[in-house]
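To keep things clear, I will list the structure first and then write my remarks on it.
All protein chains of the complex are present and in place, except for one that has been dropped.
Moving on to subunit A:
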Amino acid sequence: MTAVVVSGLTKVFNQGRGDEVLALSEVDLTVGDGEFVSLIGPSGCGKSTLLRLIADLIEPTAGTVTVADRPAAQARREQEYGIAFQQAGLFEWRTVRRNVELPLELRGVSKAERRAKADRMLELVGLADFAGHYPGQLSGGMQQRVAIARALAVQPPLLLMDEPFGALDEMTRERLQSELLSICAKTGTSTVFVTHSISEAVFLSDRVVVMSARPGRITASIEVKLPSRDEAGRQAPVYFEKITEVRQALRA
């Protein structure tokens, strides 16, 4: 089974109008089961668009998306993925805990189980003490951590993340990166991760997919094999080599 198969994917916004934009052109991408793939590229290269197409939040103009061997629309209906966006997008009228519970609620999970799961996720992102707070009372970084907890709450087989750590400080970011990796390793979750940061992409990924803009297409796919994903990994020569390789691919 493959987590995601994208083939011949093309997306045109505002087709047939004056402001027509070719966002993606003939993109092919395969994400294996349990694989962590980062999408990296300059602004406007369509990496977020690609993520949203995989999530079936928008319709492709041409080509197909398969998630867990099913068409993307069916996979979305069967909730094969969890998603976290750049903006936390929490519901301000719900407490932090009830925000994390939301996807569980929509799946019809029982109240006690919902609460237990939400609390576990909040502990994971270091916000156990803020379960009863409202989002308006939290700083931006804390809100983002709640959003990540919400995406993880259903323990989906596929995680789609659109620059989820973009708004966080370096320390929190590194801690959450490690947390994310350990969760993915533990649960065998496949991940598609959109980011601007080369070092983040290299540290997290099994494979870094480099994209170019106008029209958005994949220009390189770089396998990363770090000896370990921890402090030692961040200082390994191969880590710096891969960063250089990605940087050069981005410049090409």
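What we mean here is this: a contact is a pair of C-beta atoms (placed from the backbone, for glycine too) under 8 Å apart; a residue touches a chain by one contact, two chains touch by 3 or more; residues count from 1.
Heads up, the rule we're going with is that contacts and distances are computed from a predicted model.
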The complex's invisible chain, by UniProt name, from "Dihydroorotase", "Glutamyl-tRNA(Gln) amidotransferase subunit A", "NitT/TauT family transport system permease protein" or "Hydrogenase expression/formation protein HypE": "NitT/TauT family transport system permease protein"
Among A:D28, A:E78 or A:E123, the residue in touch with the chain that has been omitted: A:E78
Contact partner of the left-out chain, one of A:D28, A:E92 or A:E223: A:E92
Which of A:L57, A:A185 or A:V238 contacts the chain that the document leaves out: A:L57
Residue ranges of subunit A at the interface with the undisplayed chain: 52, 55, 57, 76-79, 81, 83, 85, 87, 89, 91-95, 102-103, 105-106, 130, 133-134, 136-139, 142
